[in-house]
Structure formats: structure tokens, C-alpha cells
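Omission of a single protein chain aside, the complex is shown with its protein chains in their original locations.
Going in written order, the chains are labelled A, B and C, and every chain counts its residues from 1.
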Amino acid sequence: MRAHATEQEIAGVCERIQGLGFRAHVMPGAERAAIGITGNHGPVPRSEFEDLPGVAEAIPVSKPYKLVSREVKPDNTVVNVAGVLVGGDELALCAGPCSVESREQILASARAVKSAGAQLLRGGAYKPRTSPYAFQGLGEEGLRYLVEAREETGLGIVTEAIDVEVFDLVEEHADCIQIGARNMQNFSLLRRAGRARKPILLKRGMSNTLEEFLMAAEYILSEGNYQVIMCERGVRTFADHTRNTLDLSVVPAVQRLSHLPIIVDPSHGTGKRDKVHPMALAAVAAGASGLIVEVHPNPDKALSDGFQSLYPHQFRELADECRAISELLKSRRLAAV
Amino acid sequence: MRAHATEQEIAGVCERIQGLGFRAHVMPGAERAAIGITGNHGPVPRSEFEDLPGVAEAIPVSKPYKLVSREVKPDNTVVNVAGVLVGGDELALCAGPCSVESREQILASARAVKSAGAQLLRGGAYKPRTSPYAFQGLGEEGLRYLVEAREETGLGIVTEAIDVEVFDLVEEHADCIQIGARNMQNFSLLRRAGRARKPILLKRGMSNTLEEFLMAAEYILSEGNYQVIMCERGVRTFADHTRNTLDLSVVPAVQRLSHLPIIVDPSHGTGKRDKVHPMALAAVAAGASGLIVEVHPNPDKALSDGFQSLYPHQFRELADECRAISELLKSRRLAAV
Amino acid sequence: MRAHATEQEIAGVCERIQGLGFRAHVMPGAERAAIGITGNHGPVPRSEFEDLPGVAEAIPVSKPYKLVSREVKPDNTVVNVAGVLVGGDELALCAGPCSVESREQILASARAVKSAGAQLLRGGAYKPRTSPYAFQGLGEEGLRYLVEAREETGLGIVTEAIDVEVFDLVEEHADCIQIGARNMQNFSLLRRAGRARKPILLKRGMSNTLEEFLMAAEYILSEGNYQVIMCERGVRTFADHTRNTLDLSVVPAVQRLSHLPIIVDPSHGTGKRDKVHPMALAAVAAGASGLIVEVHPNPDKALSDGFQSLYPHQFRELADECRAISELLKSRRLAAV
Partner (left out) sequence: MRAHATEQEIAGVCERIQGLGFRAHVMPGAERAAIGITGNHGPVPRSEFEDLPGVAEAIPVSKPYKLVSREVKPDNTVVNVAGVLVGGDELALCAGPCSVESREQILASARAVKSAGAQLLRGGAYKPRTSPYAFQGLGEEGLRYLVEAREETGLGIVTEAIDVEVFDLVEEHADCIQIGARNMQNFSLLRRAGRARKPILLKRGMSNTLEEFLMAAEYILSEGNYQVIMCERGVRTFADHTRNTLDLSVVPAVQRLSHLPIIVDPSHGTGKRDKVHPMALAAVAAGASGLIVEVHPNPDKALSDGFQSLYPHQFRELADECRAISELLKSRRLAAV
């Protein structure tokens, strides 16, 4: 659509699309709205739309992913998570423990990460675990503690929905719903996420290509939820000095092909506490819109992933340096314009 | 348990286990039954059991996987799929198209693979697809066509349950329920599979380690379903001459650590028609208990995976040579005893 | 060339090629000779050759590898190693210790593998070792012991040349010169191998694609040595249940694209003694022309790779079963013609 297309003009285009038996996807942008079309088999005649009022251009998308593509929507998408803008000018920092372990633990964590500079709180109430005998999370009780932490600190909550069964509950309580790496191609869950009224944090699977990553997001958008944050968390390779190999090059690669914001998880991406700080800085320098970092008030007693969780004071240093790099690059690039 | 332990003796051990607050898992074997214990936190005193009638030995399991381990059950498990024994003396051959596309197509496929020597029919009614816009399977209609094919040919049916939502329907119609590679760590689905009354075919995820593969099976057994067939279908590597890299060494590796049978899928494992035959032979020579092969009456018109589907006459040659190798190795080894 | 082209006709074609400033490569085949052309920049006019006496066809090669391609030479190449034909009807079995450790050890090994059915003896006199402080082989002394073993047992010798410096010595003593996996893209060494008058055993590098593998062979052929045996020895992946992941699908893949024979090393390909036997059978079933297997008279005392070396009696069983599978497939396929 043109830069100042009216709501009426947008509605007009949607009507025409629906009239042809297709589905219209209105995605607002900073400058101008984009309207994606799905449900077509084969090409849609451009001439149907190009003369409608408010239409700037009708562009056939050349990629297998449509709605996530920059071809459909050239402007960056900014996702609003409880007032925190992900994909905008400011770096978005999300931090907290791997799992919600108790009321005290999550409240202490929330206070610590807030005071250290985080804007969002992470913490798993439902945990996907390799072993059926491992701690599987506190479930609904964990969600209630997260809500209490939000009420006290004002931090928005990011927490995982591990299956369709728990999705309603998670959607009710969370500000942003995480789809974990092992579920990146759980297509039923992705469709459910596409019907959610909350933003989705979509983690890249541990051996998924860029195209598969974008197609997973496409599942969500195709159901009508355009608030998706992509997240690189490391891929599986032969390398054994880290738990996963953090593939930061996927940050500019996603940004080139898609309008969706991408953040980085240096905790799972390295699996080692002493690698989290340098890789967090690297992620920000590579252009990530934010970070999600495991921080625990007492890592040595964590029920899961303690070895990769930062102490709160370590997170504070990380947050400060990351923001400094982000500011530096922003100010240089503004000056260059 | 001892070789001829009575049902009463087995019941007695189970009672003792439950009396301690744990869960008892009775797994019958060719020679003797094994009883696994889960639900314990920390070690269970052996002395509680060793004096009970019928007990041969109480063995603490040293691995993170318990019920799937050979430590718990030294005898091979033989899984009965509609009368076909998987893990027994005979090679089990399952064949059919990637997707059920129509009544005619699946009936033609069933006749073709039956006449070529298959004992089981594969075919997806629900398809996990990378793209939300790709053909997603015929769903319940596809299940009905599969049932019709079974009625006509007598072939047992193997078909995938892609999520918990469709599981009931699939369980009702199928003889063996497939969990696909992308769902190998969909723990909710694994738990549901563990409560099914039908055998499960569990495919290895495309970048999962042997331990993760066994742990996924453990999820199923821990819920009480001990009828699990493992399946290698290729892993993701840098190599680009095949779609996946078929890791046949996992066949003897699973057999060493677990009592569960393992079969191989050379179709997804290579992704190229001309590689299916040599890799099928290789799988049998490596000791696989069976194969699952994509065969289509008209591969060039297949809605999915046509490029890796065999023509029926190719499958007949494959089946004949595979059986010949299987027989050869069996007879040599019998002679050597 | 035509099936019964005379030497004079072949010489005539070579003259014409050289007259154009190119290099002619005459590669004899079972049925008919092929003549490759290198040194050209851009296409060579077919008309220059098609009318010459004895010429069947002039074919431009579409691949980046030329002389190794089946386009140039449709017939299989059979490599003669001290009278053992690799790539012919019979399976070629090469066995022996990782390193030559002493005169006694290599003589004992040679007797053991000969009596167990090997036709060729392997054993490293020069060892490429990850650590500068590890045993680097006996060098020239080791070569002399190998020669002594050949004199006593009649087994042809396969041993590695780790660099250009030792190549002359190895060429003088060995019947077949191995280029190790770490040297697969040591192009200077490949060129030297191309000037050798002995056959070359070229191992695939641990993360090299099929095309790179063929291009490495092309380096050798381009210098005039057409006696090259390809060897799969496992590639590096995330999988940790074996030392490397044996990629058997490269066997039919090489055979499709190239006329060169390919064998398999299940010892390095798995790195675990109990996996060598099943993977050796699998390799033969997949169509490999031979095997190279680590066998040591006393694996527990081996200076290198003892954990993956077979005991002689294990190798005997392996050799017997491999030959039986090879015979079975050959006789079935002969019968089918």
C-alpha cells in the first residue's frame, strides 16, 4: 500500500482478495502497510489490484515463504512485548532462569535481572526434557509465579508452550510465547501459535536451514499472527568446545530475506558460562535486535542448565557492554546518513 | 525374572514395587520376562526384590535410559504388527507411497507392494510439511482408504500420527503408528504414544544422537507401551550427494544397548531413487530387522517424494535381494553355532 | 575409441591431440580404450577427432572432473595391485595393523591376515599423528619390514606416503600408495601421486563432498596416473556413537559418476571394534569393490588404534561373510542377465 493509505483503502483491497477466494493478511509497518495474499493456487493476476485506491504495487513473491518475506513487506516489523519493542531502535534484553523452580527463585531472579537492565523476564514453567525422569517444570504453578514476578517488577514475561495442550494457559499468562528449538517443525503447534493473540518467540531448530526457519515462521503468519520474533540458539555440528555452534551469520541472513526481527540466545548457543558474554557482544555487533540470556541468582543450585547461567552481576556487565555497542553502531550509522 | 517365572510370581514382584510407591513395567521376552522400575528418586534397594519368588536378579541400570536398556531386558523384543513379527527371524518389509493421495492410488500401491513381497503397507494420511501451503494429506479420508487397502490385501498398516489431536483416529485405524523424525523430541506426542495400544515406529530425528534416540523411546516405554520399533532414516550433515546421510552404524549401536528392534528407511535416508537399492542391501547386511521403503505405482506423478520412490518392479528386486542376504547370514550363523 | 581400435589408431588420436597443444590421456578399458584431453581452455572442436580412424565418439565432459568421469570412460577401471584386481569380479580384502611397530609384529600380522583370507597387507611406516609427541612410525625401517612380509607371504603392500619428501621411498617399496584422509586436498602430494608408477589408494577427507573427492582423484589422473582406488573412511558429523560416520551412500554415488573403483575402511569409519564387522558387510552389500580393515595380532598392545583393530579370528569371520555376500549378489545378478 502507499505510505498514507487509509483504513478504507486497505479494507477495499482485502475485500477484493477475499472476493477472489483468497485470504488477506494486513501487516502494518512504520511507513506503510503491506497486505499479503495466501490461499491461491498458482499466480494471482496483478491487474486485479494495481488499480485499487491506495495500492502502491502488486508484487508476486518468488520465495517459498511469502508473508515473512521482505518482498511482501519491505519495512522491518517491530514486535511489541508488553511495551518492549523488539526490532526497533533499542536493544531488547530478556533474562532469567532456565526453569521457574519456586516462587522465591523466580522473584529473586526477576528483581536481579531487572536491576541489571533486562526489560523482559524468561523462565520455563513447562520444560521439554530429554529424559522422562527429569524435572519437567512447575506447570501452571510456575505460570502464576511468573505473573507475580511481572506484577512486582513490571517485566514482561517470555515463557515456552511445549504443546497444544498447555497453549491456552500459557497464552493467558505470558506476554510472549516461546516455541522451543525441538518444536520448530511441530507444525500443529506452529498453527496454534498462529492463532494466538500474543507475540511468538520462535527458536531455530538445532539442525534447520535458514529456509526451514523462515518456513516455520510462515506457518505462524499464515494463520494470522504477524508478531513473530526469530531466535538463533546454536546449531549442532561436530565442534565440541561448545554445546552448540552459535551461527551468528543467520542474523544478517534473516534480516536480508525477512522483515521479522531476530534475537540471539548465547546461553544455549554456547552452553558454557564463560562463552556467554563474548558471544552476546558478538550477536549485538552482528545486528541482533536483542538477546535472551539465562541468569540465575544461584547457578550452582539450578535444577537445569546451571552451568550456562550467568550470575546477576555478570549479566549486568553483559547488558552494559551490549547496550554500549548497540548505541555506538546506531549513532555512527545515524551520523553517516 | 527366572526363565519360567509364573504369572503369580510376576504379580508378586509388581505388588512389591507398587508398594514402595514406584511403577512396575512387565516386559515379556522369548525366554524370560523382565520387570522395570520407574518413579524412583535415587537407588532402589536390591534386597527388597532378590528374595522374592521367581526373581533371577535385581540390576541397577547404569544408563540414563532404563526400560529400553539391555541391562533391564537382555532378550530381544519382538514387536507384533498385525501378525508380522519385527525383530524376529524374518526380515520385515514395509512399503508404500509417501502419501495416501487417492483411493485408487493406495489400492494400486497396496497390491503392487504385496505382490512384490511386502508384509506391511506404509502411506501418510497426515503429512508434516515444511511449507504451510503444501499438500498436508487426506486426513481421516486417507485413513479409511488405508483400511480398505488392508481389507483387500491383508497388509498391516503403518501410518504417521503428526500430533496428539489426530492420535486417537490414527490409533483406531493403524496397525502401527509412526512418530516422524521432526517429532522425535515432541515429548507430549511421545507420552501419548506411550499410552497407545498399538506398536510405535519411532524415527530418529535428523540431528539426534544415539542417546537422545534411546531417551525418546524411553518416554514411550515409561508410559507403559513396550512395543516400539526404532528406525534410522538418515541424519543431516554437510554431504550433498544424498538428501540425508544414512547412518547405518546406529543399527548395531542400538542393538548393543537396547532390546528394541531397529529397521531402516533407505528412501528418506538417501533421497535418491538410485541409492535406495544399494543402501537397503547395506542396511540388511548391517543387521537391520526390516526396511521401510517408498514405493509408488507412478513415482513421476507422486504428490510428495516422487524422486525417491521406487517403481514396484524395483522394489521386487530389492525385496528379493534383501531376503537373500538375510537368509544367507541367518543360515551361516545358525551353522556356526 | 571403438572396441577393437589398434594401437596405431590410438597413437594417431594422441598425435592429433598433442598437435593442438593439449595433453592426451589413454585409459585402457575391458572393452575399449578411452582417451581424455586436458590442457584445453574452452571447448575443443569435436570435428577434429570424429573422423580419425578408430574413434567411436567425441564427447565433451559436462562435469568439473574430466578424466575420472564416466562420460570420458564408461567402462569400470580395474586397478592391479601386485596381481590383485581391485574393481573386478572378486572382492579385494586388505588387512593389517594401523602401524608397523616391529619386524615381529608385522610378520605375525601378515601371516594372520593371509591365513584369514586377505590378499593385501596394510600397515603404516609413516603415520600422520594429531600430536607431535605421538609415535610417528618406523619410517624406512618399517618399509623394509613390509617388504619382508611381502616376500614371506606374497601379500601385496599398501602403505601411506604422508608427504612429498618420503614419496620416493614409499613408491620404491609399496605396491599401492595410500594418500590419507587429512591429505586428500594436499594438492602437491596429489600431483606427486599422479607421477607415480604405482597405484594410489585415495581416502576421502573427513568433511569433503563427493565432488571434492572426485576432484582430488582428478589431480592424480591429470598427471598421468590412472590407477586410482577411491576409499570411504567415514566423515565427521555430530554423531558420537562412532568415531566417524561411515557414509556408505558415497559408494554407489562414486560408481555412478566415475569409472574408478571404490573400497571402504570400516575401521576408521566406525572407530569401534564391534561395529567393524556389521559395517564391513554393509559396505560389500552396498557394492564396494573391497575393504581395508585394521587387524592386529594383539590389539590391546597396539601403539595406535588398537580399540578399532580386529583380532585375526574376527577378521576371518568378516572375510568369509563378506565373500559370501559378494558371491551371492554376483551370482544373482549374473542369473538375472
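Annotations for the structure displayed:
Note that in this section a residue touches a chain if its C-beta (ideal position, glycine included) is under 8 Å from a C-beta of that chain, and two chains touch if they have at least 3 such contacts.
Remember, it's a predicted structure, so these values are computed and weren't measured experimentally.
Considering the full assembly, A:275 is the residue among A:73, A:275 or A:296 that touches the omitted chain. Per the touch definition above, the residue from C:8, C:47, C:62 or C:130 contacting the chain not shown is C:130. For the chain left out of this panel, the touching residue among C:215, C:286, C:303 or C:319 is C:215.
Within the whole complex, the absent chain has one touching residue among A:4, A:41, A:197 or A:241, and that is A:241. Residues touching the missing chain, restricted to subunit A, are 207, 209-210, 235, 237-242, 245-253, 256, 269-270, 274-275, 278-279, 281-287, 320-321, 324-325, 328-329, 332 (touch as defined at the top).
Touching the omitted chain from subunit B are residues 207, 236-238. Not every partner is drawn; the one left out touches subunit C at residues 38, 64-66, 128-133, 162-165, 182-183, 185-189, 191, 206-207, 211-212, 215, 218-219, 222-223, 236.
Criterion: only the chains that are shown with their structure count from here on.
Comparing mean CA positions across the assembly, the chain most remote from subunit A is C. Subunit A and subunit B have Cα centroids lying 35 Å from one another. Spacing of subunit A relative to subunit C, judged by their CA centroids, is 51 angstrom. Shown for subunit C are the residues that touch two or more other chains, namely 207, 237-238.
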